[in-house]
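Report on one structure; see the data block that follows.
Shown here is a partial selection of chains from the complex, left in place.
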């Protein structure tokens, strides 16, 4: 499996390029923006697309009508567009019903949303489950609207029976046990939240496809909340295959990379996520479960309780540009995307390689010297800088058949890779037996 | 149930007034001072009085003879009272045997007790289980006693077969499960220790009597150590009804309110006591079990091991005026009494309201919007100031049928009341089922 820094200097730039292609599309909970996004991602990693018809019950939800939009604007009495969907698809409240009418500025203002803290930004708003419409505007635009003046308003949208669309990429492993990687595809022109998740997962999929991993990897690209629930409802009888999972989103900004534990709090993926981040990235954060954020909320809900953590940089709602037009290319960096890509693969690599260890020479220390695992002329205790030598002793000391490599790395407070390499050497020397977890 | 600040501005003053009425009475382990105290408390909350005859065995103890005292003094050769029981009932060592004799100052000094650190205070001393007598005096009084001079000494006390007296107030709840609230009534003219406990518990009883609580509340007013043991010995076959308990004493001084955990350390009342104090009172202290203090020592002894914590302000022996004439009205405040009263009711309110939660829509998040529990137009993740919204998500996330509201509040690190209100809204919406703990 890939390790740290596999991405290389080009990977971040390639992910940025893919983001630029995806940015203009008007994604929403449903509709052609999602389909076009998945079509482009399919060029990076092959996808299987699923269409779920409007009206399908999904646990407490029902698949809504499909929403598509061609154009939208507010025009002043001179016919000039003072708010224009073509300039930013954030101008329209997602799922707005169609409208074409004249109205006073006073009445129109009831339909306008501005950003609380940053009036210079267009806020991002949705109304998936309410039969309503609205525009999102800057403070300057809002001030232009005079109460007595009459404006022409157009939202050329359609709400029709159709489908909710999601897609999976499956990388077959040597076993049917799965690692689930999930991100959401329902946000319009917003970079960190969540084009970043889409492009990182697409490239992770491409990288995994070149390997023959132990686990089968299932990458889920779906609209938030209802998308994962649709997938869960259609895969209820095979969820026991999901051994580990990770929601990947908001992974492009310059904030420190963050692992959020699953609701369980002590799943293997929690141990691996925390270990990788703490040992390789001094500024990384490891946070406890909270029931808001991304789609981990669905996978970890008490009825499923799957071992699914979340990888972000600045988490949902924490970075100021969240859900606004300022969540654009200024917020993200190629380095952050590449580092997030690396982190996903590093966590996966730990899960791939993790194994229970049993010493085949458990009665005292075996004679390491004659196996080339200890210097012929001894100066005594291995020093701190002799990390491999120490790791050899740690593995032998703890290899009682129950401890995993990750357990050993945690107790020894050394990187997993050092412990794994020591274990490999011991297996080669016939001193250790490992069993995949 | 009552919540924070229920006391109102008058409550503290009313409690102070009751203390002034009770202060002059000469209470002891037994006797008319206790009976008169209970008679007055009965005017606030109706009491059932129990009289346990002298000689009754109580576990390792036996009810002693009843002690009553009419007067006591030391007179100089001119017949002037230089130490006078009428000025302070602390002047006589509790349970002193009767005496009327002349003796030299040198002999008399063997019978005199002064305060180690503060000679200007009269110490409070008792000798319940020793056949002896003595006086407690100030340093100035001690110096007045000249070795060669002869003094007349009188203790007009009686030790006779009689009774040990305790009383209960029972507020019937909707169930027979009980919350036991206990305080001791054996201290003479001492304010914080423990007229404060008596008046706070009396007013708590009055407040509870106006409600129909879930639990039955049993308020025990008894002489320390032997009183609770007498009650325990007479109720041994119904102790399983006691689900939670709290000893309330030393609750009038200006020190920070303090919850002391039961011997178990993790009883529900420990969780509730710690939660209430930490979330509502920044200076509050939560302390681990120690086997000294108040009557929690009896309830928590290994043979009973009841889930009984203790609420104090400055705990027994910690405030300098402890067991001396300086433990008077200068030490206490109406605000402290009212705050302690509130704290008892707040802890009870948490126990009353606590319940196990089971989501009725556990597969993913239910659709909150159509139930009016989520705004129609979404701006994304609920912010920290949207505490109710977050609490809704916490309850749904953790409501697996085992977690209680208090567990959820602790994990979410939010006040119990916020979580309880969120749960109520979810029950109303048909999304949650709660079962009282």
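Order of writing sets the labels: A and B. Residues in every chain begin at 1.
By our rule, a contact is a pair of C-beta atoms (placed from the backbone, for glycine too) under 8 Å apart; a residue touches a chain by one contact, two chains touch by 3 or more.
In this text, all values refer to a predicted model and were calculated from it rather than measured experimentally.
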Legend entry - Oligomeric state of the whole complex, in copies, if 2 are shown: 3
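In this section, only the chains that are shown with their structure count from here on.
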Legend entry - Touching residues (chain side subunit A, partner subunit B) in the complex: 59-61, 93, 113, 123-130, 132, 134, 225, 228-229, 232-233, 263, 289-293, 297-298, 300-305, 316-317, 322-323
Legend entry - Footprint of subunit A on subunit B - complex, ascending: 359, 361-367, 369-370, 376-383, 390, 393-394, 396-400
